[in-house]
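Here the complex is missing a single protein chain, while all its other protein chains stay put.
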Amino acid sequence: MVRVAILGASGYGGSELIRILGRHPEVRLVGFSSRAYAGRPLSAAWPQIDLNTPFAQVEEAVAEAELVFMALPNGIAMELAPRLVEEGRRVVDLSGDFRLPPDVYEAWYGIRHASPDWYPRARYGLTELFRDDLPGAELVANPGCYVTAASLALAPLVTAGLDGRVAVAAMSGVSGAGRDAGGTAFAEVNENLRPYKPAGRHRHTAEIEFNLARLRAQGRKVRTHGPAEARPLSFTPHLVPMTRGILVTAYVDPPRGVAPGELAELFGEFYAGERFVRLTEDLPQTKGVYGANTVWISPKLDERTGQIVVFAAIDNLVKGASGQAVQNMNVVLGYDEGLGLETHGLWP
Amino acid sequence: MVRVAILGASGYGGSELIRILGRHPEVRLVGFSSRAYAGRPLSAAWPQIDLNTPFAQVEEAVAEAELVFMALPNGIAMELAPRLVEEGRRVVDLSGDFRLPPDVYEAWYGIRHASPDWYPRARYGLTELFRDDLPGAELVANPGCYVTAASLALAPLVTAGLDGRVAVAAMSGVSGAGRDAGGTAFAEVNENLRPYKPAGRHRHTAEIEFNLARLRAQGRKVRTHGPAEARPLSFTPHLVPMTRGILVTAYVDPPRGVAPGELAELFGEFYAGERFVRLTEDLPQTKGVYGANTVWISPKLDERTGQIVVFAAIDNLVKGASGQAVQNMNVVLGYDEGLGLETHGLWP
Amino acid sequence: MVRVAILGASGYGGSELIRILGRHPEVRLVGFSSRAYAGRPLSAAWPQIDLNTPFAQVEEAVAEAELVFMALPNGIAMELAPRLVEEGRRVVDLSGDFRLPPDVYEAWYGIRHASPDWYPRARYGLTELFRDDLPGAELVANPGCYVTAASLALAPLVTAGLDGRVAVAAMSGVSGAGRDAGGTAFAEVNENLRPYKPAGRHRHTAEIEFNLARLRAQGRKVRTHGPAEARPLSFTPHLVPMTRGILVTAYVDPPRGVAPGELAELFGEFYAGERFVRLTEDLPQTKGVYGANTVWISPKLDERTGQIVVFAAIDNLVKGASGQAVQNMNVVLGYDEGLGLETHGLWP
Partner (left out) sequence: MVRVAILGASGYGGSELIRILGRHPEVRLVGFSSRAYAGRPLSAAWPQIDLNTPFAQVEEAVAEAELVFMALPNGIAMELAPRLVEEGRRVVDLSGDFRLPPDVYEAWYGIRHASPDWYPRARYGLTELFRDDLPGAELVANPGCYVTAASLALAPLVTAGLDGRVAVAAMSGVSGAGRDAGGTAFAEVNENLRPYKPAGRHRHTAEIEFNLARLRAQGRKVRTHGPAEARPLSFTPHLVPMTRGILVTAYVDPPRGVAPGELAELFGEFYAGERFVRLTEDLPQTKGVYGANTVWISPKLDERTGQIVVFAAIDNLVKGASGQAVQNMNVVLGYDEGLGLETHGLWP
């Protein structure tokens, strides 16, 4: 058993952690923080939860905790996480603070990094790709939602040297914007579809590029995620009128011709034994992984153009955030990797 | 005034024609056909219409008509349209039957073409690109929905020789599948997003390629749409949980470097004076053209990769089908091109 | 022709007025006010509008106007409208300020009425019920959205003395809450349904009661809407995951037995010749009047309980707000009542 606290428990990442950890047999939830709701019961923030357990301020929330999930805005973990670790707690951080080398982070996030020296001590938790970095980690940087889908879709091609020019079209439900996001009023989102931060303006672009560069440089070998030469790729997200789900459609121009059966075999070997990776001939549907920690991937060859198109679907709040955070905790603490997590989505 | 009949008036293309032509000052609707509803009032098929005018069989519906809109499944117009024209009627056909050279059509549609000799007599109605072919036309082939958005997004680049490799990600609301389509049950479409007919399997791929080839060969000069050398492009459609709207995100690798301001200027000149083309710095939103005949286009340069990304949004049932069909009728008959059509969408 | 200004043009009521008046043959729009957007173009607030016409402050917006639509929060018109009228302008007010006797208004709205003496000068614009009050009116109080649907559903029963106990279940899309409303985030509205302000807590309760009392007292005879003895009725609104539309289901226990055919006949006579009232055997659907100014009504007798159940559907932004406001303007100025308005909804 481990005593766990959730910081930022009044946001979507937080409520999803409550849902998942609530049924985790090895976890005891001992603290929930929320600046807005401190002192009030969980039910004040969450219509789906009828618990009187109160939200607390950070200090009180972490007091008894051995492991802390941080679901807070960017720029906070960089100061708080190191302190929590020095106090002997493990931290899984869902923000972007420790995902990228400090200089890259500062360039894309426009925030001065308060603890650049801590970057090497953090482990990057895209579980299926860098699992071996995690056991015993004190600080885990949990990947971005788009990053998780895009990196898992492209990793097999990159490690096989099949990635040439790459363009990624990503589509997400609105919960990815967070609970207090502007521009998400139902009346202006429903029956509407729109791109945003186009053509390389979204921060996740750098994180995807960095992951691919790391795989390109040395595959899945154990290492801290240090600097790496990144190749620019084209990334454009779209806002879709749904609550949950991300679909990534990745266009890859391979440096050489690819045989029809080659892709299925390549992906099959790359993800052999991965319980949260579903590979099918059928094309992914986001609803097929609704509420589950599964990533559903299907690579296709466009025989007319020779281009490879890879489709990947995840639930942005589960595999794209809180589910993968729990999966990482499981690996860090040596638990069965699937504890508390589901592989089948809610349908209909 | 012109006496107009609508064939296939119990489908979405048909009901949209009823809505638009109902307020067209120069049109008198004299016939509505529907195999399923013949003999019953329009209100039996359409909750939004409380007219007792009955649906009829084709012969009765066209009896008094000078111009006929055909919103029927592929394979019917190829036999019926020539007869109607020979009887002295004009035809605007919303099916795919006369959009492509017969051999290309047969390859993609798997239907033997019954009137290949009529293909040269048809005019292709992507109004903004091939307007000069239309005045006085006896038979108009109305473009596909995806084709309209993608061709208008890419045309300025193609005519400027700026199109290298092209990959198109298209996203559509479910009304595009038609009224009787399977796989569109609310419970399995809502909160779901999925690609379909990926990597060049969708028929519209050929029609887009053909339009670009024609522009490449000789720009917008007057001609019948004869055979042309088409370059394969990558096209993948996605089904989005909304009723109306298509967004196209087109990735183009230009053969040379492009200057920041160059795209806005190029598109501005290409579409100068077009009342149904909206060019903005802001990114298009499908809801912004909801119910309108407008195509909203915004080209962007990805300065990190040198790639051009063009976004285009239309209402698939209006500019993507019935609205453009009426726009074409207006040009054919010499009416003001905007009669009956709207430029502003319904919001919220 | 009349020169018209819209105050509160950056809200939903305002944008719907822009859409409808934009195609009104007798209207010239000369001013648009918005505190938030003053100085910026209409397109800054509205993705569906690509006009550079700027929003202005109130004074500038009304400068040239002969008639002013006020789509502002409650409590503003009570001060501004009288001044505009004294300056020789006509006013159609979409707020609640002049709908109820000042004492009733103050009790339900918790706002002290600044111009109680102006109440008798206002005319109440539920067009089909009180049309004869409107010609030449200087100040029109436009009804609430729920009020319009519920009053039209119940009016025939009330005037026929068939209303006993009345309970109204009303369901509305979220646009009714206005553009800046909290609690309308897509992620928490989609796949969700909830009642609010239950059991007589919603302000529209009083307005419905007042309308029925007025009809009960003297039917549709001409009069200013003076005080009247109101009978309490039960009213509960529900928030439905859609943008537009209100459906009212009204339960009425008649004081005497009702014959099967009696209701259709009663409603048919009551609304004879009304172009915006659709009476059918079929049950109303909100989408059937989407974007239209129509109210779709169907009364049913529950033969097992003897209870009458009346269903009525409107588009809350059209017949429930801006459309009826334009309908009222048409009557006030002696134009054809239907100018600028549609009777058929957008489908699908």
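Labels for the chains are A, B and C, by order of writing; each one numbers its residues from 1.
In this text, a residue touches a chain if its C-beta (ideal position, glycine included) is under 8 Å from a C-beta of that chain, and two chains touch if they have at least 3 such contacts.
Keep in mind that what you see is a predicted model, and the values were worked out from it rather than measured.
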Contact set of the excluded chain (shown chains only): A, B, C
Absent-chain contact - pick from C:77, C:134, C:147 or C:171: C:171
Which residue of B:115, B:159 or B:190 touches the chain not shown here: B:190
Listed residues A:258, A:289 or A:332, member touching the removed chain: A:289
Selected residue (touches chain absent from view) among A:2, A:49 or A:266: A:49
Residues of subunit B in contact with the chain not shown: 12, 173-175, 179, 181, 184-187, 189-191, 241-243
Interface with the unshown chain - residue positions in subunit A: 12, 15, 19, 22, 43, 46-50, 175, 179, 190-191, 243-244, 278, 280, 282, 285, 287-292, 317, 343-348
Missing-chain contacts mapped onto subunit C: 165, 167, 169, 171, 173, 187-188, 190-196, 198-200, 205, 232-234, 236, 238, 240-245, 247, 249, 251, 253, 283-287, 290, 300-305, 307, 309, 311, 313, 347-348
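What we mean here is this: only the chains that are shown with their structure count from here on.
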Cα-centroid distance, subunit A relative to subunit B, in whole angstrom: 39
Mean-CA-position distance for subunit C and subunit A (Å): 47
Between subunit B and subunit C, centroid-to-centroid distance (C-alpha), Å: 37
Residues of subunit B engaged with two or more neighbouring chains: 190-191, 243-244, 285, 287, 290, 347-348
